[in-house]
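Can you read through this structure? Questions will come right after.
Complex shown without one protein chain; remaining protein chains in place.
Should a chain be cited, it is by its letter among A, B and C, assigned in written order, with residues numbered from 1 in that chain.
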Amino acid sequence: MTDGNTARRTILVVGGGISGLTAAVEAAEVGYEVILVEKEPQLGGRVSQHNKYFPKLCSPTCGLEINFQRIRNNSRIQVYTLAEVETISGTAGNYQVAIRRNPRFVNEKCTGCGDCSQACTTEVDNPFNFGLNKVKAIRNAHVMAYPSQYFMDPLFAKTDEAKKLVKICPVGAIEPDQQAMTLNVQVASIVWATGWTPYNAEKIRPYGFGRYANVTTNMRFERMSSVHGPNQGAIVRPSDNKEVRNIAFIQCAGSRDHNYLPFCSRICCLASMKQATYVREQYPDAKITIYYIDLRAMDRYEAFLQKVMADPGIRWIKSKPSRIDEDKELNPIVIGEDTLTGQRYQETYDMVVLATGMEPNCTTEKVPAAGVEVDAYGFVVNAGGGIIGTGCSLSPVDVATSVQSGTAAALKAIQTAVKGG
Amino acid sequence: MEKKIGCYICSGCGIGEALDVDALVKIATKEQKLPLVKKHEFLCGPEGVELIRNDMSTSGVNAVLLAACSPRVKVDEFRLGTSLLDRVNLREQAVWSLEVKEGDDTAEEDRQMMAEDNLRMGCVKIKKMNPPEPFQDPSFSKDILVVGGGMAGMTTALEIAETGYKAILVEQSGQLGGMVARMHKVSPSKPPYQHLQENPVAALAAKVEGHANIVVHKNATIAKTIGAPGLFDVSIQNGGHVSQVRVGSIVVATGFTPYDASKLDHLGQGTSPDVITSLEFEEMAKAGQIVRKSDGKPAKRVAFSLCAGSRDKNHLEYCSAACCTYSLKQALYVKEQYADASTYILYQEIRTPGQMEDFYRKVQDEGGIFIKGDIQKVAVGTAGGLSVQVNDKLLRSSETLAVDLLVLATGMKPNVDTVDPNNPSPVGVAAGAEVKHVLNLEYRQGPSLPELKWGFPDSHFICFPYETRRTGIYTAGPARRPMGIAASMTDATGAALKAIQAVESVARGAAVHPRAGDLSYPSFRQEGCTQCKRCTEECPFGAINEDAKGNPLFNPTRCRRCGTCMGACPQKIISFANYSVDMIGAMLKEVEIPEEDAEKPRILIFACENDSYPALDAMAREGGKISPYVRIIPLRCLGSMNLVWIADAMSTGFDGVLLMGCRHGEDYQCHNVRGSALAEIRLSKVSETLNRLQLESDRVKMVEINIMDSHKLPGIINSFVAEIQKLPANPYKEF
Amino acid sequence: MSEKIKEYTFYPGCSSEKKASAANMENSMHAMCHMLGIKLNEIDDWNCCSASIGYAGGGELPRLAMTARNFALAQQQQGNKDLVATCAACWLALRETEERMEESTQVKADLATALKAADLKYDGGLKIRHMVEVLIEDIGWEALKAKVKKPLTGVKIAGYVGCQTNRPFSIAGDNFENPQYLDRMIETVGATAVPYDKKVACCGGALAFSELDKVTPLIRDILQSAVDNGADLIVTPCPVCQLNVEVYQDKVNKTFGTHFNIPVVYYSQLFVLAWGGSWTEAALNQQVISAEAVLKKFAS
Partner (left out) sequence: MAYDLSFARDVYKHSEMGHWIKMCMQCGVCAGSCPLGPHWEHSPRQLFQLVRAGKKEEVLKSSSMWMCTSCYNCIVRCPRHLPITHIVHGLARYASEQGMVDPKQPTHRFAKEIFWKNITATGRVAEMLLTMRLYFADGLAQGIKNGLEMQAQALGMLKTGRLMPLPFRSKIKGYAGFRAMLDKAQELEAKHKESKA
């Protein structure tokens, strides 16, 4: 599909989260051709699931929208959603890449009018909200999704109802028979930006996530707090939808722990501080407790820590809780030792949020190419070469660092293109 | 070339059912007198697009007005190869956002009126729109100036050079390497994240000095920087000698200065020669012998006081990010030299993010002792050395340690001169004869970079970390944010990209962030200027200089195309080819204002196109319903809002004006930093205008809209409409 | 029967001796193994594992040496057949010794020297197993279920796993905080496993000897939770747990004014009974708190 000259100026970016988006637009705005591959039906990655950014408490959608605007306005970027890299061969400056394009079952004629979704009667667990609510089997992931073209769940596509929906679409965009296809491209260099998955909190058995209804995770809490989340932003106890009067956040739930993730996930301290502000906004009198080992508000984020610390309704307990029990009213009971007083505690809450960390996606979806070094945790180690890791493929990082990292990766990818390997 | 406008009205997605499309065609044809108007039932489909393309190739259509859906969708389909393209939003605004019950003729009529007005405004806009001519100058340079020859600066220069561009590296001292050159070793940056790494400075400096694409100026400073991206003329002063270079963009990588330890008496500074800073400790380790400075005896017991002057409201309020890791590194130096070393890390919070947790563990494994607490007292010990009293928070007691050295991990102060952006100093005041500024910009808004907070010179440190408020000038490394060596090198690589991107964009005549690729830029009708200086003062990016008489001297390549100058100008002398005071004024005047007794008010909404407009789209998609009496005009930025439009709206007969902009203040979200803030300041003066017109000041209101506020918009808009409806109708309707 | 006899080297440990505190475990284990076609070859002249309380008097090496002697005898007598233990503390001691020998060549060499003083040597390579692992991994859940002749229908049982068969070496990779194997055994014999939040709580272990007052509240909580959850019976794999929870019920009742009288049995006793064994074969006659009211009707 690409001629030799173009291929030499083409950069493949794998992953459409904030790191990959950044790498793609920055490279394209220099003047290079970019192919951006994303496995989900829309771009935005984990950032799009966040309610607000720390420290400004602004909406990540704003930051994403400007990047989408940059993509819309730049004909040098070719976006493939629902796509995954299958194989990479060749060498720096000249890679052959097979990209699997999974069916969307809705073609590009889709105008986003929403008639199909309205007509559809099948509902499925909403993966965008971590299954906390149901959505139509044909839909857009969220109202700001880019591209705004709809998609259909693969299992639903096989049903009779899916076939019936074909007639609902006024422009003939629905194709339940769509098949996966492979696209072969030739590129000069590859930016690997496949990001992270929230650590599976069920593995942290002492904390009872999955067994206790009112123990949740920080990423679920982001969705619960979002106006586009399962409760339209109302923060309530999962078991009975009651108001949250007394809530605890547990830091390092899985991180800095040899039993789970030995590294520090970097963002969770700030994320919990931010989430404490969500609670405060809805419940001026709520009691908030943050259990921590070290408060890691690096560099300029310190100001945010100080701001949140000014809230007298937040207790800070230097302690990694030992375990969580549950009482008969399904209140979680947090048990441990306050290391600054030496006192053991047993505290009952309405709800507990586990600040789970980041598991690099490179551990489960390895870079399908030879010679890419990874560390003991599965993070990519950049050691030269035409496949360049960025963002949370390299280390657990915040948005600003991802942007920094994505911009740097764009330059390394361009250099590979310039030098021809 | 003669402009020939083709207008295409889509009837798909329910537009045809909701609206009288033929009536719309008639307005475009008869009333607006467009030469070619067509309707189509599926305009974004292959046949629809083909229809337009065909007209462009066969009928000479070179300007296209699409009346269909939001300009934020179907962009690829409508990439038609002409810059004269505008889109009238019928679907989201005039169909989805309105509540029309079956058989409600009034509501249907209101809806049709909104669609017609939207179309009228689009027609006027496309008529007034001219193709932007990209700014070009034959003397554009693509070379890049890098200021600072430390790790960040050297990395930036090398990355630029390796990409095929020429880098000019200016270093104040006689050698490259900066702060890191004074260090013994560096912290681990690669697996297993446990071992000290050799100092990378020598190897990097050799590469830099030997690179064909890099010119190094040592013992040199920047005497003066004049011009603009692509056209920066930089005077490099080397002793008495001054040389001139022209560069396209600039990276400031001037690093940091350790926080002044003399201010840290409370941590024992000055008590004994054995209280030293981490930099002094580096130099000692590099020299070979870790000893007590007081008597030269081996220093086997060393305490490191973290956050020395950082995270302290009396000193540096921020965390200096790297001190935890470099103190851990220094603890290993002691261990390297003395097998029986005792090292103590006195900390508040250990901050070893990511894989650096492994390094923390390594130092513990090597016997490093971590004490959470504050230094209470430092005294000279009985057998020499020091006695350090610590409030040990984990033991809940005051403990005294006997050590040979106390190392204060002093934080980082950025080595860059900044200026309070709210009070930019005028030209000439701050730039004295003595060179103490990094770039000595000859900018009307001062020689320094505007600061965001704490002397750091950026603008959007989360989303767009490299952007300063001086176009084409980027910062890298600790000059822009406290960071360690590995982070600085990544940061420098990114800054190199931004600098390259800037020179390439300038060469194309295109804007950089946030309107990347925009080819338009404002022109100044100088003869109309009254030298009020509003434009030169208000430009968030300092794009406009002044001549001696106070006339604006515009630098197109410094411009980010936000239009703030246009909004500021009371004389309406500043216009873009495709965006002007006249254009928006003409659009709003084209709206049909019903008779006063029709009880149908008209409310004008100016919506920032970055956040408010997408929120309006989202509202429509989610089924939010708003009053049919509003007419929405998107603006590039609320900063481009000219008060004349409010007067125009009032005199045209609009009953109210609602301004929707981004959050401003400390945690501002405005893409153009000051746009929405300036709009608010201007608005404070609007009551004057209203008074002159003898109108209530409540008729004009500004609201902060976040992109996720779609659910709030119906409430905000409808309650404003309701408020306006309580007022008498605008008496100017009759005129 | 076409089933091949499975042979293991067996380390019973002190409490499993005749007329020792876990004689009921020992007796039912033998019956259970017999029914499964398992032959347990007891190490001749084995010695104490030093148990969890041995550290105060014995240093690391002497303690490890005691287990090393058992390894050496096992190997000398039975070759490298898997070495099976039934007692939690014994199994743990075996596993720990194995682990430390693997971790440290110094420990390994020292133990060899010590063994030499007893004219013994151990070449390494023994695989240490818990009886539960033999049941799950070598026999299999299906086979365990297939043998059930008298399903213990209607009996509600709290599966009390306790500590040392679970931590730090879990059984067959099961979970530390909520192991499943014991509940599955209960279901396998046709009884009902009640939810049990004290499943892995500590009974006080050897501290029952020296600090009984501190330990009785733990035992009370374990009993209380079982009763609250409607259990007729507690089952456990651990002899220390069994002893503390069964024998001290009287003491708990006196101290706290409670009225516990709940039988505490071993999983082996349940299997023997469900597979058609007699009351005595299941060693249920050796309970301090009789299980007759609950289980007698299932006995052959």
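Operating definition for what follows: contacts are C-beta pairs under 8 Å (C-beta built on N, C-alpha and C of every residue); 3 or more make two chains touch, one makes a residue touch a chain.
Since the structure is predicted, the reported quantities are computational estimates derived from the model, not experimental observations.
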Full-assembly contacts of the left-out chain, visible side only, are chains A, B, C
Touch criterion as defined above, residue of C:61, C:148 or C:172 at the omitted chain: C:61
Among A:108, A:337 or A:373, exactly one should touch the missing chain; which is it? A:337
Checked against the full complex, the residue among C:80, C:153, C:210 or C:278 that touches the missing chain is C:210
Over the whole complex, note the residues of subunit C touching the chain we left out. 14-15, 17-24, 45-48, 50-62, 64-66, 69, 89, 110-111, 113-120, 163-164, 166-168, 176, 201-207, 209-211, 214-215, 218, 247-248, 250-251, 285-288
List the subunit B residues touching the unshown chain? 342, 344, 350, 360-361, 364-365, 367, 369-372, 387, 392, 394-395, 399-402
Sites on subunit A contacted by the missing partner chain, in the whole complex: 206, 252, 256-259, 293, 318-323, 335-339, 342, 344-345
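FYI, only the chains that are shown with their structure count from here on.
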Taking contact as defined at the start, I'd like the list of chains shared as neighbours by subunit A and subunit B. none
Which two chains share the largest set of C-beta contact pairs: A-B
Which whole number of Å gives the spacing of the CA centres of subunit A and subunit B? 24
Which whole number of Å gives the spacing of the CA centres of subunit A and subunit C? 46
Subunit C: positions in contact with at least two other chains: none
Residue ranges of subunit A touching at least 2 other chains are none
Parts of subunit A lying in touch with subunit B, wherever the complex brings them together: 25-27, 29-31, 53, 55-59, 61-63, 65-66, 69-70, 72-75, 109, 111-114, 143-144, 148, 170-171, 226-228, 232, 256, 262-266, 294-303, 306, 339-342, 375-377, 379, 381, 383, 395-397, 399-401, 403-408, 410-412, 414-415, 418-419
In their shared complex, at which residues does subunit B touch subunit A? 12-14, 42, 44-45, 69, 72-76, 79, 159, 162-164, 190-193, 311, 317-321, 349-358, 393-394, 396, 453-454, 456, 461-466, 481-483, 487, 490-491, 493-498, 500-501, 504-505, 508, 512, 514, 516-517, 610-611, 614, 618, 621-622, 662-663, 667, 669, 671, 706-708, 710-711
So in the complex, which bits of subunit C are touching subunit A? 175-178, 197
